[in-house]
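Have a look at the structure that comes next, please.
Note that one protein chain is taken out, while the other chains of the complex remain in position.
Going in written order, the chains are labelled A, B, C, D, E and F, and every chain counts its residues from 1.
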Amino acid sequence: MNLKPIGDRVVIKKLEAEKKTQSGIVLPESAQEAPQYAKVISISEDIEKDEKKKGQISVDDKVIYSKYSGTEVKLDGVEYIIVKFQDILAVVK
Amino acid sequence: MNLKPIGDRVVIKKLEAEKKTQSGIVLPESAQEAPQYAKVISISEDIEKDEKKKGQISVDDKVIYSKYSGTEVKLDGVEYIIVKFQDILAVVK
Amino acid sequence: MNLKPIGDRVVIKKLEAEKKTQSGIVLPESAQEAPQYAKVISISEDIEKDEKKKGQISVDDKVIYSKYSGTEVKLDGVEYIIVKFQDILAVVK
Amino acid sequence: MNLKPIGDRVVIKKLEAEKKTQSGIVLPESAQEAPQYAKVISISEDIEKDEKKKGQISVDDKVIYSKYSGTEVKLDGVEYIIVKFQDILAVVK
Amino acid sequence: MNLKPIGDRVVIKKLEAEKKTQSGIVLPESAQEAPQYAKVISISEDIEKDEKKKGQISVDDKVIYSKYSGTEVKLDGVEYIIVKFQDILAVVK
Amino acid sequence: MNLKPIGDRVVIKKLEAEKKTQSGIVLPESAQEAPQYAKVISISEDIEKDEKKKGQISVDDKVIYSKYSGTEVKLDGVEYIIVKFQDILAVVK
Partner (left out) sequence: MNLKPIGDRVVIKKLEAEKKTQSGIVLPESAQEAPQYAKVISISEDIEKDEKKKGQISVDDKVIYSKYSGTEVKLDGVEYIIVKFQDILAVVK
């Protein structure tokens, strides 16, 4: 079983572990939006067909996204989050 | 009798049962939107004629949708939900 | 006397009776919008001239619409409701 | 003296009397908008030059409009209402 | 010294006096917007260059405008009001 | 050091003094927006490249702007305000 996002959406999987490594990413709460660290699992057709968007994120990219957006879904015991493209703030390279 | 959705809408039928299988989908409430699991029953002409949208969902697809959208309608004793295309979050394959 | 809707509007007439038949439509209140069952009486020029919309509803169609939209008007003792096209959720066939 | 509406506006004159005739129009308050019955007095240039709109209402048409829109103006002792085109709900023919 | 409005704006000068003449304009408060009577003093370049708008109002026109919009400015002891084009409801001819 | 505004913005410098001259500008508070009197210091590239906007304001113009918009910045001891083009209401000539 897998999830194919519809419209302008992306399926991501939260990366909890790295938040604990000392030299890794630490994400303090902010007044605006509490960012989160995750891995891209799948991308919608809309984004793949969008000249401007498709080059910006790929499956397996590590991304910062806005926690206050998206919907959590647990599939076969694994938790995924469905977010909109605009809720992906940056790619960590 | 059947329902043909108007505009950018889709008629879906909630799948309660699978929510109880252990390896299946479990959908925790989220601050943003409480997702739901359903089957696509019928799709509007607008979506069928929309190059970008028509390929993304088909009748009988199992989908995740946002519970806080849509209108429940019971037809000949069966309950359906009329939602907008953008409220379909992902297809489960 | 008759009503010709202006702009993106449709004149409908509520169908109370069928709501009571056992095998017919039952419309529970929903948190989003309380749907209603009605018959299409007249359609605006805008809709008749709109390639995407004109094919989707016709006079005499039985439709589900959103109760919280529209304006009730009684003409020669008959009550009609003027709604926008987007408030017609589905056609019952 | 007369009023020429600007932009997407129409000047109308309320028809109180007919609201009292038995076979005429009765307009109950509605949760959405309280409709009113009026006669079209003048139409803006924008509407006269708009292919979609100009054919839909004419001077002297009797129309249903939304009471909660528009501005009342008394000119030479006669009260007029300036409303936007979209606040004209239907023409009574 | 004079005022040249920027963007989609018009400079007007309130006409208090005529509000008192018996056969003139009387402007009751309305739930929507309290109209006012004024004379057009200057018009922005945007409006002069706009095919749809330029023909609709001219300097010295007497207009009805919405009181709850605009900014009052006193220049050399004379009070002017800067309003947007859409706040001019009608021209009195 | 100087400030180059980004996007649809303008840098202005408030003119306090003239507000005190008797024949000059007096700007009473208004329910809508409290206007202010200022001099244009610099204009963004977007505005300079915009056919409609560039001709309307120039560096050194004296302008009326809406006080409730913009951001105050003190640079080398001088206070500037960064406002959007639409917050410039009129040029005083």
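Structure notes:
Going forward, a residue touches a chain if its C-beta (ideal position, glycine included) is under 8 Å from a C-beta of that chain, and two chains touch if they have at least 3 such contacts.
Owing to the predicted nature of the structure, the values given are computational and were not obtained by experimental measurement.
The missing chain lies against chain F, touching residues 1-7, 9, 11, 44-46, 49, 68-77, 82. Remark: the residues of chain A touching the chain excluded from display are 23-28, 30-33, 35, 52, 55-57, 63-64, 66, 85-86, 88-93.
Methods note: only the chains that are shown with their structure count from here on.
Ignoring chain D while keeping the rest fixed, chain connectivity by touch breaks into the groups A, B, C | E, F.
The most distant chain from chain C, with centres taken as the mean of CA atoms, is F.
Taken over every residue number at the interface, the positions common to chain B and chain C amount to under half, indicating a different-residue contact. Remark: chain A and chain C have CA centroids separated by 41 Å (rounded to whole angstrom).
Viewed as a contact network, the protein chains form an open path, each link joining two chains that touch. Screening every pair of chains for touch gives A-B, B-C, C-D, D-E, E-F.
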